[in-house]
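Here the complex is missing one protein chain, while the rest keep their positions.
Chain naming follows the written order as A, B, C, D and E, and within any one chain the residues start at number 1.
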Amino acid sequence: MTDYPEFEDPITRPRYTGLPSFMRVPYVENFQGVDIGLIGVPFDGGVTNRTGARHGPREIRNQSSLIRKMNQATGIFPHELCTVRDIGDAWVQKPFTLEGSHKEIEGFYSRVHKAGILPLSAGGDHSITLPIFRAIARERPVGLVHFDAHCDTGDDYLGSRFHHGAPFKIAVDEGLLDPKRTIQIGIRGSLNDPDVWKFSHDSGMRVIYIEEYFEMGWKKVVKEARQIVGDGPTYISFDVDALDPVYAPGTGTPEVGGYSTLEAQMMLRGLQGLNLVGGDVVEVSPPFDPSGNTALVGATMMFEILCLLAECVDHRKKMQ
Amino acid sequence: MTDYPEFEDPITRPRYTGLPSFMRVPYVENFQGVDIGLIGVPFDGGVTNRTGARHGPREIRNQSSLIRKMNQATGIFPHELCTVRDIGDAWVQKPFTLEGSHKEIEGFYSRVHKAGILPLSAGGDHSITLPIFRAIARERPVGLVHFDAHCDTGDDYLGSRFHHGAPFKIAVDEGLLDPKRTIQIGIRGSLNDPDVWKFSHDSGMRVIYIEEYFEMGWKKVVKEARQIVGDGPTYISFDVDALDPVYAPGTGTPEVGGYSTLEAQMMLRGLQGLNLVGGDVVEVSPPFDPSGNTALVGATMMFEILCLLAECVDHRKKMQ
Amino acid sequence: MTDYPEFEDPITRPRYTGLPSFMRVPYVENFQGVDIGLIGVPFDGGVTNRTGARHGPREIRNQSSLIRKMNQATGIFPHELCTVRDIGDAWVQKPFTLEGSHKEIEGFYSRVHKAGILPLSAGGDHSITLPIFRAIARERPVGLVHFDAHCDTGDDYLGSRFHHGAPFKIAVDEGLLDPKRTIQIGIRGSLNDPDVWKFSHDSGMRVIYIEEYFEMGWKKVVKEARQIVGDGPTYISFDVDALDPVYAPGTGTPEVGGYSTLEAQMMLRGLQGLNLVGGDVVEVSPPFDPSGNTALVGATMMFEILCLLAECVDHRKKMQ
Amino acid sequence: MTDYPEFEDPITRPRYTGLPSFMRVPYVENFQGVDIGLIGVPFDGGVTNRTGARHGPREIRNQSSLIRKMNQATGIFPHELCTVRDIGDAWVQKPFTLEGSHKEIEGFYSRVHKAGILPLSAGGDHSITLPIFRAIARERPVGLVHFDAHCDTGDDYLGSRFHHGAPFKIAVDEGLLDPKRTIQIGIRGSLNDPDVWKFSHDSGMRVIYIEEYFEMGWKKVVKEARQIVGDGPTYISFDVDALDPVYAPGTGTPEVGGYSTLEAQMMLRGLQGLNLVGGDVVEVSPPFDPSGNTALVGATMMFEILCLLAECVDHRKKMQ
Amino acid sequence: MTDYPEFEDPITRPRYTGLPSFMRVPYVENFQGVDIGLIGVPFDGGVTNRTGARHGPREIRNQSSLIRKMNQATGIFPHELCTVRDIGDAWVQKPFTLEGSHKEIEGFYSRVHKAGILPLSAGGDHSITLPIFRAIARERPVGLVHFDAHCDTGDDYLGSRFHHGAPFKIAVDEGLLDPKRTIQIGIRGSLNDPDVWKFSHDSGMRVIYIEEYFEMGWKKVVKEARQIVGDGPTYISFDVDALDPVYAPGTGTPEVGGYSTLEAQMMLRGLQGLNLVGGDVVEVSPPFDPSGNTALVGATMMFEILCLLAECVDHRKKMQ
Partner (left out) sequence: MTDYPEFEDPITRPRYTGLPSFMRVPYVENFQGVDIGLIGVPFDGGVTNRTGARHGPREIRNQSSLIRKMNQATGIFPHELCTVRDIGDAWVQKPFTLEGSHKEIEGFYSRVHKAGILPLSAGGDHSITLPIFRAIARERPVGLVHFDAHCDTGDDYLGSRFHHGAPFKIAVDEGLLDPKRTIQIGIRGSLNDPDVWKFSHDSGMRVIYIEEYFEMGWKKVVKEARQIVGDGPTYISFDVDALDPVYAPGTGTPEVGGYSTLEAQMMLRGLQGLNLVGGDVVEVSPPFDPSGNTALVGATMMFEILCLLAECVDHRKKMQ
């Protein structure tokens, strides 16, 4: 497109130029040769309060132009380890029913999974992790490192099982998620029902409330997370409401009193070497984000997860 | 609550105080003795692009504290003519299906209608007018003065008949709306399909595109509107996207190039004396409204319609 | 209002619906049977720089719909322990004189106090704590746990003794506040006069500057606070400018470099079991709060204090 | 300050540089030799609803850097006709009483008046025009061209005669304003009391409601304004809420449905040749003005009035 | 990408999905077969006051998802008449010199021109029209319909001839623009130098000041524009500051008192049938546009111009 060979790599062009793909990687509609697919899921039909997460993928893409190629802290250079592409949106044709929408999303991820692509997704509300699991975890349940203010293992609410506060209960019920290999970090906020997250406890998930988190410090939390998920296949799900609302005001269910972005980055980096099968960053809601910082935070967390996934891809390639 | 008799009327208290009911009228849960009910419909499940109208009723209530008791331009004093109350929200228990939601909304309005209350509603998205019609227009079809950038007589879209671009087609199909007594004012914007509003034309609705509107001027438009709806029962539906987006940026489907709020006020006042059965102001979406002006505009249009409805109530009482 | 018995409790309805009372508790104008009254004080006539706190109660009410029924961290379920109601605003009829306004506010709180209600208030500027004290502390001076960036024990300023930087000096002068049982946490910011907070020191208040706070850590601070106030009657006053401005940008006198909301929550929870007579959260100024987070923070701090007050009510009932 | 002789005139320097005086004219504390004084009145103690106008002068100064030296439409070059200076703020030392504040403001303007300076002021709320009149109209009552949504001739409200809705009634009562030589343009909005503006009518002011305005068109309005004020001493008071709120959202009492800025400019230019004694632009409230446009509009209206005043100064000099 | 044949056309997918190309047309890097190229020019190095227009193309692309396929007012269906593509950004590798940047931009457009593509561009500041002219008007000077608040025919300013206030003077000097076939519509604002736009007058351009515009009305203006440019090759340049700032607050040099978007649309549509060689919409500056409306307005004006260009392409094809 340009005459400047040194700028052929779009990631190195001036950051305010061009169409914003995730982290300015090439956008492709053909899945061939892709190792890691960056995917948007512009769906917020599972939200029970403030919507807007449907606009998340676009604004995360926009802000992600601030992300560069390598991770200064860990030295990981994902684009040297594997092929990373923006493979577009798992958009929903018929958004007016929650279950139908999930079916459509599952369809997209099944194609991704069949193509051997590790998915790294930008939501959308947290209900989307369920259809992703249905596409990628049918063979065997996955473990989960789950950053969130809420356990999201709730029951029926507002007449539906499938809202954004329940995906992980259903995932366990469907045999997609191994609760013994699940850790939930940062849980807090007031409750309407003391038993709302009972399923997490009863099923054997490790729930780290924010108060315990602060007593332990992030290093011990990471250590425990590694022990819990072990070396089985593991997924990382990052709900931006895990963070204190000052870092992520643009979200549907903010809960005052969370951890910081730097702590989150440290924890994510601490997961290096796990056997990862995918990840997502969800609940970025741009209409509630006047400064755009929530989307930038979302893009940054995606980049941290990308580095982890890239090492897995590289490791697996070498193992072959 | 206070010791100041002159402030017993809540409308006269300082405007930043108290819980914000619509126009600071008393909030009641008992419908008895109410002539006109101000109702919120916090539902945006019919939106096909930018959501947020579920937050409309609350923010319109908030901004409506700027509205006072009488209409300076027309001299109408609604609170002297009849009993106006905020009767709460037609909220939806199970928002995850569009048709079920409409059923719930219809249920609320059926109770309102049975109580002999004229409903004046704040949306929510435009799909809510359909269940309102189902509650109040079953006996005979109503006429309609419809302010909008879109005809909202579309067909299936994104897998549903019931989205916010289609209520008036379905209303005609169900015999609730008389297309011959329907006028649509301010239609504009680009189209994906030249026939998208064909139903309006085929069914005999009068469609005034924005270009024709500007040629005619608001006075002739009002005159024609009065001729079309005649003296049969008539409903007023005001979608804030009828206005130019500078007056109403906080809306789901803004279309550049509309009329002004003053013109809208003039037209509404020009409808004085019609045989009105209700009205609504829809598509105020606060997350897209940084200055709050859209909600203030919505509240102002509600007040103009309230004055018209109050005269009808008064007239009917006198006729009895 | 609805046909859904499981939603009769307004706190469990969808959070964007209805008129926003504090934490969606019922709004009552009759004080009978109320144990804890949530009260707005929409007054900012004592502000010396940026106004807007008059809009605080309304926006705190709005954001407080995000608060649910029980405290997940402490297990306190205030609504099971006692009757909590939104009892409206202590609004001011004649806001143009500071002293007259305070008189009116005092009048409202005297009625609250006489009704045996524990007041939990949302300001308004910090000058409002003085008339609250005049209503509830006449019998004996109270102790105070005071979160703030400023001691608010200043002298005359801009021609008045009664501005928002002075309530606690006057309260001591009037025998309403026991300085020996007063602790002020988070003091910082530049000064125009080295002696501006001299009264705090001279009268025996314990002043914890932000630097000392960070050396001590919140646990020791809480321990000392408990020792200082002892088991006498104690009030909690939380000025949101105690927090770093990133947590509470919407305030009149922001001071860079404060503690976090989580630390504040921890400290508040650490006050469990004190002999509390009321509390307030002040200086939320919505016009300076584009994201709404300050009001959400204010609502959250109110909820933490509510849980403490509820336990006191319960304890006293059991003692009777 | 610089080495560039062609930039010695601060008005021609890059517009984002330097301390923002009004329209980048020199700021002086010495009144000698000044013909027209640009003055800020950072006072909003007379506001009955949304405050913030105290921040108006500073933000109008800031935005006024976009104003250049001459009026392209009329060819008037104020800085060639006379000496225009920013003479600072009529700030208030003791803002906690409305009457005392007005006394202080009057004191400032008395000095200005004694120095033979024509004042052009930026409010502040509309109550400030009263003390200005007290300083400059004691010798004989002035006429008034008054742009506003409200007549501001109200009675006692919230316990005070001196709030921002009443200055012109008091001014007539005190013999400072000639109601027969007063025209009020753009009046509209709902009312709590049908007689609230009765004083305007009874005293003989010409009140042009917005509806009549639109029937007449701005040219006839200007013609009538000129006839009414005649060639006696006349003051121009421009409340930005005269404009539709889309042009001036940042104001305390917005009323939907006003005229445009261009119409206002045309009307102001139409007042060329009147015998002017001063002017003001009031009720710019920056906290409610996210885009800054209200302040820019305020600065623009000040510039239009400045051009009129400059011609008067020039004319009077030539007459001597 | 999807399984839904009816959604293969990206323009018909849900509007919040996917990477935002201009109006959701396909993005291509290969120019072959393209009739009209939509191009971003993310450059604001010619700005003399508020920058930010470099972010214009991206935000116009984002908001342009609200544009659909055909023009309801004129019936023009550009995508049926010719091949329209987003051909990316004419981004600048070395933005630190104005002349070098222009050289780079010219290089991009030379390739576009050589490929026989009609360019429709989104700026960027107005200086970009100069390098566009250098690429497309070398063979013969073009005529110009120029919507703007400023003539942009200024001289050296801040040490440069090439800033955003001067492109059309240089274009005439270089023989690229025929001043006799140039009309400038909407000129207004204060001036630092009475002769700043002297070149427009001396060279024979038709300058329509905003005051004359309002006297004439848009229909006569269009008529005169058509007479002036005749049937020679003509370019349309639309600076959003031509509009009143309420329609386009997000711009570098707002001037209070312009025309409306609807008037602009009417004028653009009135240019149907001209012999057009390209067009641009410039000076959209997203950092100053909190509601996003300026970018939506920019996208809408691009669509109006696109429809005109598409008819030209179609006409020329038929002529061949």
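Criterion: a residue touches a chain if its C-beta (ideal position, glycine included) is under 8 Å from a C-beta of that chain, and two chains touch if they have at least 3 such contacts.
What you are looking at is a predicted structure, and each value in this text was computed from that prediction instead of being measured.
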Residue, one of D:46, D:78, D:95 or D:279, that touches the chain absent here: D:95
Touching the absent chain when the full complex is considered, from E:163, E:206 or E:226: E:163
Hidden-chain contact residue, picked from the options C:17, C:48, C:83 or C:121: C:48
Among C:95, C:143, C:245 or C:270, residue touching the chain not depicted: C:245
Where the missing chain touches chain C, by residue: 48-50, 158, 187-194, 209-211, 214, 244-246, 249-250, 253-254, 256-258, 288-291
Those residues of chain E which, in the complete complex, touch the missing chain: 44-46, 50-52, 54-55, 93-98, 100, 158-160, 162-163, 287-288, 290
Missing-chain contacts mapped onto chain A: 11-12, 14-16, 66-73, 75, 77, 246-247, 260-262, 265-266, 290-293, 296-297, 300, 303
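Please note the rule applied: only the chains that are shown with their structure count from here on.
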Chain C and chain D, separation of their C-alpha mean positions in angstrom: 40
Numbers and ranges of chain C residues touching at least 2 other chains: 14, 16, 54-55, 93, 95, 290
